[in-house]
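A short write-up of the structure that comes next.
Note that one protein chain is taken out, while the other chains of the complex remain in position.
And then chain A:
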Amino acid sequence: MPPLLRFENVTRRFGSFTAVRELTLDLEKGETFSLLGPSGCGKTTLLRMAAGFDRPDEGRILLDGRDITHLPPDQRPVNTVFQSYALFPHLSIRDNIAFGPKLKGWPSGEVRRETDRMLELVDLTDHAAKKPAQLSGGQKQRVAIARALVNKPQVLLLDEPLAALDLKLRQRLLVELDAIHDEVGITFLYVTHDQGEAMSISDRIAVMNQGIIEQTGKPAEIYEAPRSSFVAAFIGDTNFLDGTVTTAGDRFSRCALENLGEIVIDNDRTLRAGERVHLSLRPEKIVVVRENPALSPEENAIHGTVEDVIYFGSRTRYWVRCGCWRICAEMQHRRYQLDESLPQWGDAVWLRWHANDGYLLDRYREEDEALLTFPGEA
């Protein structure tokens, strides 16, 4: 099946700044697809080009096989939910929602029926006669969603729709949005800088940085198998380890870290001895133990001293000094934790992980370390 929405070699420049660079992206029908990236990465520009508020300098945008690159916004079967809601302040909630259908000349009975259905979908039937100024932030955002959805767009474009709301409300609306998506079955293109939002709502995510897509994949793929240091550091937290391959094995290879000895790494590609490799190791994959553990050949254990401890209630985060490395590890507290004695500041500990838990990066850039909670020192 051809993709529903396709960006083909799209480039957009603003003066000397290239916001989007030769980008190609396909959206499948019915999926929730997120564009995730820091501000200025080009995700909003891409969304605005899909909506028709902006035109690419090069490349094409296809919707259901049709070239819509130069179609004005009012002629595109897509609708947008704006970050600032952009509700019409002089119209009632009902008239806000009915705005699109009335313009399209739907019969008045149908306008009324569909508007009622949308009001019900977003649970605002009791507020239909109010003006936007009388609603709370969360309610306004639900009106914005209803106002866009009532037009039955082929793609719903959401531009940071929850960014202006507080955390609890954001989480609640995220669940509602997901339920709405399941109910209407429309393709969502969701732009956000919040990795948590993207992970929880998306079928697939494209991580963007500096106008290009760093990686596209299911949330779990993005998280577990980041291809670049940017993706690894932008989504969740991680440790970057780099070393030189000493012995290249069939399934596992050995790799020497600077003044720390050798570790086992998963060999998911053809590594050669002497090759330099960069590894992303998520904090929660590392187990912090006091005793030197008995290891299987695919497991690693390195010795270090606890430098910092942050207790989060459900989990504890440790920063452990291992030679010239400072490694972050995180432990979930699955059991009643007061009976255990957790490692404290200054304790000597072992960090243990399986070779499969580290992931080899295709691309590593040193500046991406700045994205980590505590940039590592090597």
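Here is the rule we go by: a contact is a pair of C-beta atoms (placed from the backbone, for glycine too) under 8 Å apart; a residue touches a chain by one contact, two chains touch by 3 or more; residues count from 1.
Just so it is clear, contacts and distances are computed from a predicted model.
K.L.:
Write down which listed name, "NADH-quinone oxidoreductase subunit J", "Gas vesicle protein A", "Spermidine/putrescine transport system permease protein" or "Sulfate adenylyltransferase subunit 2", is the UniProt protein name of the chain that is not shown.
P.N.:
Answer from the UniProt record of the missing subunit chain: "Spermidine/putrescine transport system permease protein".
K.L.:
Quick one: which of A:S84, A:T125, A:T305 or A:Q332 touches the chain that's been left out?
P.N.:
The single option touching the absent chain is A:S84.
K.L.:
Among A:P3, A:G59, A:P73 or A:G137, which one is in touch with the chain left out?
P.N.:
A:P73
K.L.:
For a quick check of understanding: of A:N151, A:Q215, A:N267 or A:T316, which residue touches the chain that isn't displayed?
P.N.:
With A:N151, A:Q215, A:N267 or A:T316 as choices, the missing chain is touched by A:N151.
K.L.:
Can you name the residues of chain A that touch the chain not displayed here?
P.N.:
51-53, 72-74, 78-80, 82, 84, 86-90, 99-100, 103-104, 147-148, 151
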